[in-house]
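Down below is the structure, laid out as structure tokens.
Note that one protein chain of the assembly has been removed; the remaining protein chains are unaltered in position.
For chain A:
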Amino acid sequence: ICVWCDLESDSTPHGSASSRFMVETLWLILSFGGPWIFQCSFWCVGVLLLMSLPSAPLSDFMVKVVEVADSSQQKTLRGHEAPVLSVAFDPKDEFLASACCDGSVVVWDIEQQTQVISWPLLKKTNDVSNARSLCRLAFQPSSGKFLAVPVESKVHLYGRGSWDHAATLSDDLLSQPINVVSWSPCGQFLAAGAVGGSLTVWDVSSKLCVERQKHEKGFSVCSLAWHPSGRQLAYTDTEGCLGLLDGVNTSISAVDQKADKDFDDLFDDDDDQLMDEGLSDSRSPAQKRATRNEDDDEDDDFRIPSTGRVKNRGAILDDENSLDTASLKFGEDKPADEEDAGGPVGPAAPPLLPSRPVYEGPLPSLPQKAFQAGSTPAHLTHRFMMWNSVGIVRGYNDEQDNAIDVEFHDTAVHHAMHLTNSLGHTMADISQEAVLLACPSTEELASKLQCLHFSSWDTNKEWMVDMPKGEDVKALCLGQGWAAVATSALMVRLFSIGGIQREVFSLPGPAVCMAGHGEQLLIVYHRATGFDGDQALGVQLLQLSRRRKQILSGEPLPLSHKSYLSWLGFTAEGTPCFVDSEGVVRMLNRALANTWTPVCSTRDTCKSKSDHYWVVGVHENPQQLRCIPCKGSRYPPTLPRPAVAILPFKLPLCQTTTEKGQMEEQFWRSVLFHNHYSFLSASGFEVDEDAQTQSEKEKQELLMKMFALSCRLEREFRCVELAELMTQNVVTLAIRYASRSRRMALAQRLSEIAMEKAVQSQQEEPEEQEEDLQYCSVRLALSLFEELTLQQKLLIRFRTVPAVFLCRLCEKTSEASGCFQVSATGKSSVSAQPRAANILDNMTSSRKSTPLSGPAAKTSKSPVLKPLAPRPKTKVPERVRKFRTPRALEDREHGHLPKTGFQLWLEENRKSITADSPDLDETEVIREAMGRFRVLSAEERLVSGAGARFSVPEQLKMFDSINLKLSEPESGVSVATIKSPDQWSKDSTIHHGNGDKHLSYVLPAAEIDKFIQANATIGEHFHQEKQHSCSGRTERKYLQLFESFLIMNK
């Protein structure tokens, strides 16, 4: 059993920072043994010299008096016939008054434990819960001359000793029963709180009402306490709220002074000064709602309205800690200990304040105030106004100085600045271009926005804008070339960085926070009222680029339960990100329909519960969460200067202790953190291609690892699922892995996936592939094949035949007769290989024949090509080149060495070389020749190569023409064109500009063979070149071109 008691209102002097202090002073004082419970004493606010603990045992209806110092001495006052409502001590400790549900008000002699007098003043009820009024009695302090008894809407005063009815205090406007009365410390005034929330103060001597107030919510007042100075009145209501009535009876200061002396030992002068300050600072004499007792925002300092100045952080932190430890529960919630008492008590416990039916549904939570991400609370005298990736803005607001310090992380941006803060700026943002400051409005001055545009090239580095009257800046942010301000008028105003006013638009709710990055603006606002400690926030993401658009249009922001937003911003790469008070970092996943993914929980890395990480920045590449560790607080102090720590990200996937979970987490994190590449390139930024390919590689490696793991675990279905996430070339690796570990069924399925992927990518990126030289070459091969098969009416059959087979077919047909009319050959070759339709078999067989090449399994359905189509609509995957049979092998197979362009040239020019330097031996001749050959212009080389030998397969005339367009993104356009025979003339054979990476072929279709030869020459050349010089992209492509033609040629 526990006793809750408000010792006394010693913290009311901190008038400003709130009645929260009072809540803290509720103490768990004593715990007694025994099967009885104390009722409601924790509602009592008042200075009690001797703890009086009215008991409400339903069984014996008695009052017990327990001496605090010695709890063994108990006195029992018997005589009540119903539960006791309240008790009051005489200041001289002789008497005790009690009110009871049986309608009587009794005065007892404590010593003798007898009734002195009893008045039947109240209405009879059977239980405390049914009583209309709580009837809290009060003796006049110090002298104890009067006992005040609330009787309905009046207060009766009885003289001490005589117990005569001395006076009645009443107010015409007061119609509800009075719950509680309380004497001012001087004894001159009497305050009464009534059902319905009326607060009335009478001057006892004149019996006049001097003050009337009404609770703003109309909740019944159930307890009252005066501040020792007599100027403030604290009260609680039945809904568990604590309120403060300010500025009561200022006319009685003389009396107050006297009263103060009594409390000198309790309050020192500072407190009084502080209180006065608080009083003068306070917004109005009106009531301020302060805390909601069941509130979860114990550690949320800045949400509590506070007008006073807090001397240092320490106070706040202490406050927080003490609240953490004292878990306070009011209202309907019984103290936990009380419930523990169990037994006869639990069910019998009368509800504390039964004056009206109690609403038990979800309670609205206090809406979060607007804040700047990366700032510490405004009430601190030394605070960070902004800490972001660009710099730090610090605000000082103490006795000597009211100033702002701006410091840049990179001194190359700008030197540090020191500004006097005469306007009282409270908000700041800083970017590479400017510092933006804003202050709220004061009584005379409008809310101002000030911009220090230090990157301006003219001499005016500063501009200032006044907000319209009555409009306050609530949040602000800077982007690239613009600034945005959210105001109390639910508007967002955009400015250019030079100070031009731009768009204005309305927000659906009060802004909470804003963030800008590049051309993106992120706004979080109150969407609705949250309940039970949750905040209902909405988020908008706007693109302010030339084509403006709203990417997020007011979706709810997914915060953790009972938390609020604590940081909002973008990653350095431009992905929106936010942190809630639970320390969960969430990032926008653009690839998953703009959902928010939790990427890190900073609380997990905290050592103790009161430690926090204060986030200052998020980077995606490298993956870094930059934050400041704060020991025992939410915010870092300005001194000593805090150092940034880096936290890793971790997606909250299941079972991350296992290898599988780990890899899954890594993979999805990698996927998430590389989303920005696609976003950046989509919005027209340059993307670091190396990093991108690196990240892609990393992803695929992880997939491959997971694939291998699943393989080991005999999870073939999982393997296939993984393969679906892979890119084509990794799938081929997977196929190889699968077939090597003798999982043919798996390999079979994978090959199907590979095919699907090929088709998919073909549909997805037709234009991109246009650039690919290699593609074109294969396309050429395909068209060849197409024509052939069309003729042979085997098209359908061949659609799924892999390119390698195709090439081999070409090879075969051309070899057999050098002509395409050998339909029989084609047919037989197909029918002779019934497996050909089976890609896997084909692949494995091709692997057998080409042990050194990759086992690519890429095929594509080959829609009929329009020969002159400028833009090919099909695409054959890169991997085709892997079908290349190594030359040496090929040569061995065919039993002859095909002559390269160089060889041909060498034959022609050997004489001249030997003539020039007759004493060279064979190798030296070749070396020399090679040197010369390389010096030759490409054209010459090609001519020499192309002219060397060709036989024209007439059959190729069935091609009218084939056009190939090849272009390379970085080096202009390379074009290979094959034209119809009549367009061909000897002198426009082939142009090949090597130096400027420019390639142009003009060839008759009929001379396709020659083209092949010519390409063979180029290829050979590049083979050599590659060994000697750098291997650029172009070169590689030529090489690939060569290779694919080589295949065809065979």
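By definition in this document, a residue touches a chain if its C-beta (ideal position, glycine included) is under 8 Å from a C-beta of that chain, and two chains touch if they have at least 3 such contacts; residues count from 1.
The working rule: contacts and distances are computed from a predicted model.
Asks: Name the omitted chain as UniProt records it, choosing among "DNA replication complex GINS protein PSF2", "Signal recognition particle 9 kDa protein", "Centromere protein M" or "Oligosaccharyl transferase STT3 subunit".
Replies: For the chain not displayed, UniProt's protein name is "DNA replication complex GINS protein PSF2".
Asks: Of A:S389, A:T597 or A:S633, which one is in contact with the hidden chain?
Replies: Touching the chain that is not displayed is residue A:S389.
Asks: Just to verify: which one of A:R394, A:H453, A:R626 or A:K650 makes contact with the chain not shown?
Replies: Counting the whole complex, the residue in contact with the absent chain is A:R626.
Asks: Which residue, A:L419, A:V644, A:V759 or A:V925, contacts the hidden chain when the whole complex is considered?
Replies: Of the candidates A:L419, A:V644, A:V759 or A:V925, A:V644 is in touch with the missing chain.
Asks: In the full complex, which of A:F89, A:W108, A:F408 or A:W567 touches the chain missing from this view?
Replies: In the complete complex, the chain left out is touched by residue A:F408.
Asks: In the whole complex, what residues of chain A lie against the chain that is missing from view?
Replies: 389, 391, 408-412, 626, 639-641, 643-646
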